[in-house]
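The complex is shown incomplete by one protein chain, all other protein chains being positioned as in the whole.
Our next item is chain A:
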Amino acid sequence: MLQFLLRRTFGAVVILVLLSAFTFFVFFGAGDPAAMSCGKNCTADNIALIHQNLGLDKPLPTQYWDWLVGIFAGRDYSIGHCSAPCFGYSFATKQDVWSTLIDRLPTTASLAIGGAAVFLTVGLGTGLLAAYKRGSLIDKVLTSISMVLSSAQIYILGPIALGLFVYSGLMDSPKYVNFTSDPAGWFMGLLLPWVVMATIFTAQYTRMSRSTMIEQLQEEHVRTAKAKGMSSSYVFLRYAWRGSLIPIVTILGMDLSSLFGGAMITEFTFQLAGVGRLAIDSVITLDLPMVLGVLVFSAALILVFNIIVDATYAFIDPRVRLS
C-alpha cells in the first residue's frame, strides 16, 4: 500500500510539473506579461521596470525554473520577499497568489463539504429507496423527479432560489462566515447555495445508485446470500450495497475534486468569494500568476482525490488489494 501511494504521488508530481510548465510557457511565452501587469496607461519606462522586477528579460526556461524553485524555497522580488510556497504576485491585486488562494479556500471547502453532505444523503438515500422499491410508485416518482432535476442548471435554479428566498426577504443573502466564530451563521449563510448546488448532483447520485443497486441485486452472489436465509435488508445493505460502492466512489472523487477546486457557477451565482470566483476573475483580468496558481492548485486536488479514490477501491474490493 505504501509503495502504491509513493508511486502514485511521484506520478502526480510529474504531471503537475508538466502541466505547470506547459501553462507557464504558453502564458509567459506569448504576448508581453509586463503590459498585462501594468495596465492601460503604461509608459515604456514602466514596462521596462516591470520586466526587470519580474525577471521577464531572462530566458523563458530560467523564468520557469525560478517560479518552480519559488514554490519550495520562496523568492525575492523588488517589492519584497515572497516566502515559500511562492506562486508569485497577482498582476491585478498585487497580492501574494498563495495567500489569496488560502484566503479563498475556506469558502470553497465549506461549499464543497456542505453540498456533498446534502447530495450524498439525499441522492444515495433516494437511490437506495428507489432500488429497494423497484417498480413501485415511489420508484417512479423518485426516478421522474431526478430525471427533471438532472436536466436543470445552477444558473437557472440559483436565480429562482434567490428570488424565492432572498429577494422576498425570507432569508439573508448567502455569505460566507467563518465556521469557528459563528457555526450557525456559517450554516445559514451557505444553506441556499448548498441546496441549489446539491440539487444538480443529487439527481445524478439517485440515478446511479439506483441502477447499480438493481444491477447488483441480480448478481448471483446476492442470490446465494438470499439462499442462505439472510434477510432481504441484510442482503440489500451488506451484499448489493458493497458492490455498488465502486462506481459511486469513482464519481464522488471526481465531483469532490472539482468542487474543492472551485464551484465556479455556484460561487458566481451566489456572489461567494471562493476559489472558483477567483479563477473566473483572474481569467477575465488576464492575471497570469493567479490563473497559473489556481490551475496548479485545482490540478493538484484532482490528482490527490484520484489517489484517495484508488486507495479506497482497495478497502472496498479485496480483489484490488495489493498483496
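Here is the rule we use: a residue touches a chain if its C-beta (ideal position, glycine included) is under 8 Å from a C-beta of that chain, and two chains touch if they have at least 3 such contacts; residues count from 1.
The criterion applied here is as follows: contacts and distances are computed from a predicted model.
Its UniProt record calls the unshown chain "Peptide ABC transporter ATP-binding protein", which is the correct pick from "Phenoxybenzoate dioxygenase", "Peptide ABC transporter ATP-binding protein", "YeeE/YedE family protein" or "Transketolase subunit B". From the options A:V166, A:M230, A:L286 or A:A311, the residue with contact to the chain not on display is A:M230.
Summarising the interface, chain A meets the missing chain with residues 135, 219-232, 239, 242-243, 316-319.
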